[in-house]
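Complex shown without one protein chain; remaining protein chains in place.
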Amino acid sequence: MNDVTSIALIPLLPLAGFLLLGLLGRSVSGRVAGVLATLLMAGASALALVVAWHYFFRDQAAGNAYLPQVIWQASWLPFSGGLGINVGILADPISVMMLVVVTFVSLMVHVFSLGYMHGEERLPAYYAFLGLFTFSMLGLVLSPNLLQTYIFWELVGLSSYLLIGFYFQRPAAVAAAKKAFIVTRFADLGFLVGILILAFCGNSLDIGTLLDRLTNTQAPQYAAATTASFAGITALTWGLTLVFVGGAGKSAMFPLHIWLPDAMEGPTPVSALIHAATMVVAGVYLVARLFPLYSINNASLLVVTAVGSFSALLAALIACTQTDIKRILAYSTMSQIGYMLFSLGVARYGGEQAAGFTASLFHLFTHAFFKSLLFLCAGAIIHRVHSNEVKDMGGLRRRMPVTHLCFLVACLAISGIPPFAGFFSKEQILHAAYADHKLVYATGLITSGLTAFYMFRLYFLIFWNQPSRQEDGHREGTLSMLVPLGILAACSLLAGLIPFGRFVSADGRPASGSSDWTFALAPVLLAAAAILVAERMYRRPSPWPQRLAERLGGLYRAARRKFYMDELYLFITKRIIFPWIGRPAAWIDRNVVDGLMNGIAAATQRISYWIRAMQSGRVQQYALFFFGGVLALAWVLIYVWQN
Amino acid sequence: MTAYQVSFYLISACLLGTALLAVTTRNLFRAAIWLLFSLVGVAALYFWMQVEFIAAVQIVVYVGGIVVLILFSVFLTQQTGQQLPRATRTRRISSLLAALAGLVLCWLLIRRSGLTATGRPFHWDMHRIGSHMLGTGDQGYALPFEVVSILLLAALVGCIAIALKSPSAQDNNQNPEDPA
Partner (left out) sequence: MIPLSHILAVSTALFFIGVYGLLTRRNLITLLMSVELILNSVNINFVAFNKYLFPERLDGLFFTLFIIAIAAAEAAVAIAIVINLYRSHGSIDVEDSRDLKY
């Protein structure tokens, strides 16, 4: 089948799953729903692999470069002035890569859920939401214009809300879903304004056209975008920064990160899919998609770099002190996405300087595998121990051997130990950072050390240390739970060997991936040292962790309380926004807006009663009106109307 | 100021004064009597205008017939003793305003029309009235005469039919003391 159909089918298969299970879900059992969804997802995944193979190996564009091509487009709402809204499908290296990543991870999550979620309630709804999410994410990466991106962006946010709040009987889950939705929606306000600014400057919503017009220094739109300014900042910078704000919300960057730890209230496979591999990288994807524009605008790139590196460091610090396994992994995700973003921030468009772009997307690719693996292992552990807290785990290495091995593989990958996947991608990121900005490099280096430390802290606390409960003889988990773990572990091992730069780079031309082995020594040694420290402190029960925490005192407490960000947000919302903005707005809505409507209705009612009273049945009143009318008419006709 | 003129104004004053009293008084019987005087005043006006025949017909038919009929109906509906209820103030004021507006309008029209009396004398006699009444040529009113006769007959029959107490009406007759 030709390209358009095969690419179009990839998002449509999970959509079909959503529709089928959404409409008929009540009449099928959870098992049937799961199998159906998994089969559809497997089809989509296979199609994605085929499409990727075609794209990268067979359909070579001219000049050996992979250029973005809009392979299908239809005009949806044509407006005048060329600002119509179209729908279309874009095929380009990063979108094809994302197709593979999203479908593959989603398939693993589906298979895992067959075992993990067995016996839960409302399973057809669960699989339907998973299908909706996958469809939205795939639509997002295939969008050739900004408005379609926005539409799918919002759909992704909606699916995330539905999935986080899946256990809606739990108030914590409901609150978490609301928080996620509200924070990302708030960020999307910036996104929308940014889209409007860019569309207004570039006079088009289509991404390709926008990139052409606004990067071409000769084009009138470029001149308009860079001369028009507000508060001393050019329109282009505003637009790009606001778009990044939207991306930062979805990617849980500081200060919009508060929803990610709470989002762990959802089922663990959901966390593996959404909050590890796909939705949270949407921000990175967005910056990468608009990268030609970002690369010529240093101010917005500076913002991206600053936010990314700061979030990476902050998240690593907080993760060192947490005790909930899923929250540690959530902060780890935030930290790794910070890596991806600052790697994009230090990159430029072509040649050597574009290494950061390739590195960032490579890290996205590898991170998807090992992070989802980490979450799925966490799911298996939680399933076994029936608790999220680290203190209820310990000594599990004998009782869960497969999980142990896979978790170890993932930890080694995320710590950047060769030859696991994370090493290659992290090394490329640090290399690009070193070439551009030494401070960013230093931050990245320290953060990678911290990453190794807290991941292995988690590893040792779960699988070594003191067993917290007696042996209960349970089996480790069903086959459907273990097979995805194994597959993802294999990917975490092998994915690093893919010559990513050959396929994905900023300008589409294969980049020469030069690996400087001596450069890689510093981060690897730092990681190894951090692992040793973690081993000393956590492999056996020891007083060191407690003593260190006391020594660090206030810093430790602040990190434990996530630097009081949640309290700050609560203060701002409850003390400032609600009474000063929310309540007056509500008052205006009730009294002024509703009052106006009610007033109009009441006035109409009074008028109608008055008119009705004229039909009173009293003959004399009729006579009075009759006589008065004739009189008035006579006056008017004789004296007033001078014809 | 000749007596001719004085008498006109006197008659007009009585006429309008009693008419006003007829429409404002709250005693039903008195209203009928004021009406009687008003109609007599109209007859006096006809006398003043030297159309004695019309004056005579006015007294015989209007005063002697219609007012008597009204008095009969007053007694038949047993309303003589009580005071008549007044209309609401709003009604009274708006009616007054309407009447005054109409009055002003008509007065202005009269002034504008510039109607003035021709000086020619007006001669009528019973012979002429009689021959015209039953005549069929020019100025013949035989047809209206016959039609009015039929009208009177119809009115006669109609009154009897309306006011007749049919046997079923007698059984369903409401007690006047009950509310309507």
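Each chain gets a letter, A and B, in the order it is written, and its residues are counted from 1.
Everything that follows uses one rule, which is that a residue touches a chain if its C-beta (ideal position, glycine included) is under 8 Å from a C-beta of that chain, and two chains touch if they have at least 3 such contacts.
Computed from a prediction, not measured in an experiment: that's the story for all the values here.
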Chain A residues touching the chain left out here are 612, 615-620, 623-624, 627
With the missing chain put back, which residues of chain B would touch it? List them for me. 4-5, 8, 12, 15-16, 19-20, 22-24, 28, 31-32, 35, 38-39, 42, 45-46, 49-51, 53-54, 57-58, 61-62, 65-66, 69-70, 72-74, 76-77, 79, 84-87, 91-92, 95-96, 98-100, 102-103, 106-107, 110-111, 115-118, 120-124, 128-129, 132-133, 139, 141, 144, 148, 151-152, 154-156, 158-160, 162-163, 165, 169, 173-180
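To be clear about the criterion, only the chains that are shown with their structure count from here on.
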Based only on mean CA positions, could you tell me how far chain A sits from chain B in angstrom? 96
Counting only contacts in the complex, chain A reaches chain B at residues 620-621, 624, 627-628, 631, 634-635, 638
Listed in rising order, the residues of chain B that touch chain A in the complex are 87, 91, 94-95, 98, 101-102, 105, 109
